[in-house]
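Only one protein chain is missing from this complex, and each of the others stays in its spot.
This part shows chain A:
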């Protein structure tokens, strides 16, 4: 199979590309087990490595979420099983210590963001798909690529290790605001856990940065003949824009993390006006500013939320077009909208700081720019619906998850408007409203996109099909439990339920029967949601070994990765494919089939609308 130049009947005329081939980007095929599956420079292996390691961390992050929910529904009730071996000290009586709760949500969020969603969306999908979709043989810098995966490992190890050091893991929230995070005595976890947290994030940051440089270079330099920028699949566009975001924003986070590390270990005071003020230690003038950290942190982390959603938008676009058997509605407006989201993403960070003590005059400008960012998001939603309109929708597991992405993104996007409105944000800031919003965007959005992408590309990655029936059950349960878990967070949030508190019943107004009931309902749904993921894991691993053989193009899709065998051989393409049009030419009138791979020219009677396609 892999010896054939192109897949029979799918490939078009073959044109050699002078810049590529056996030139400087070529590297020899792997020869032994270690270089093939472990220290591989092949982008496909690296993508799979990212996928597997992050899925493991997904399970860890999910388990922490369950523990959080248990405590909120039944505060201080000993947790079954876990209580026995996690905090066995008799003085605690099986109750979770409050600082442990702080570790739980800190590490849950850190793991989910920096070790699950970003690595899967950019590391796994980015690595696997970019060269295949643009018709390249590998990334521009294969060794750097391997480095970007292996530098994650110190990060992975530090995160797990930090639970076991003296004082336990970090507990200052994933936002890690100083001085709570810099004063060693402010919290038990700011002893060593916080330093390990900082180092782990630095590793993840280096990984993202090297990855981004690779993606940008690869997309700019290594597209196959005819693959103009405006013929790239939306997934590649999304990953390209994401990489640009990372490349511009990450250095700022990196410097903030380094400064915080210095504050902790070298006695500097970038972020503390007074040194050693905690726990009655004598105050010394420090001269730093806590708000400086917040500005630096959000200057990165706001764009980072787009890093977590843009690739999902790309995946949803590809999947929805394929399974509607229809061209993507408004290809160019979709690209422009993504670029606009990214561009505006850099001038809205202040909306995380409306109540921080920042000059309130800035609130007005940040409110306007934040409202404006909702606009390109709205355009995307309308275009996805427009893509389905008039189509021939095939309900595959991938499609269901992509449609759920759209549905959940609508709710997550709309709840963002409440926070953008500065006066309303006064009340809902730092409440469960925010947590509800985060999860509609990150679970309903990013995670459903990860599911959609996995169901969709699994056959290409592993050469086997996943079980669709199991996929349906997994989808239906996830979708319902997700709404059950996160919808009421908005309501308890606007009722004033603070986030990051292990026991809401300390407050009288949170002892209302409705609130108690909702907290318990959410927890039950959360456990349902967590358990449902075993269906996904089971399906994944069963299909890996026993799924039906997929063939090169099981979904009859158009983009280049489907013109190679599944899984693609080392080097992807024997001869670089010639590209004739964007990947969304489905149901072309007069065509013998309802799809038209990018390697085959359009029929002569069809001309594409220059503005829309």
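Just so we're on the same page, contacts are C-beta pairs under 8 Å (C-beta built on N, C-alpha and C of every residue); 3 or more make two chains touch, one makes a residue touch a chain; residues count from 1.
Keep this in mind: contacts and distances are computed from a predicted model.
Colleague: Assuming one chain is omitted from the figure, identify its UniProt name from "NADH-ubiquinone oxidoreductase chain F", "Cytochrome c oxidase subunit 2", "2-amino-4-ketopentanoate thiolase" or "Sugar ABC transporter substrate-binding protein".
Modeller: Options "NADH-ubiquinone oxidoreductase chain F", "Cytochrome c oxidase subunit 2", "2-amino-4-ketopentanoate thiolase" or "Sugar ABC transporter substrate-binding protein" narrow down to "Cytochrome c oxidase subunit 2" for the missing chain.
Colleague: Which of these touches the unseen chain: A:186, A:341 or A:576?
Modeller: A:186
Colleague: Among A:381, A:465 or A:524, which residue is in touch with the absent chain?
Modeller: A:381
Colleague: Of A:56, A:265 or A:417, which residue touches the hidden chain?
Modeller: In the complete complex, the chain left out is touched by residue A:417.
Colleague: List the residues of chain A that touch the chain left out of this view.
Modeller: Contacting residues on chain A, toward the hidden partner: 97-99, 102, 171-173, 177, 179-180, 183, 186-188, 272-274, 277-280, 289-291, 324-331, 333, 355-357, 360-361, 363-364, 367-368, 371-372, 374-375, 378-379, 381-383, 385-386, 388-395, 400, 403-404, 406-407, 410-411, 414-415, 417-418, 420-424, 426-427, 429-431, 476, 479-480, 483-484, 487-488, 490-491, 494-496, 498, 500-504, 506-509, 512-515, 584, 586-589, 594, 608-609, 611-613.
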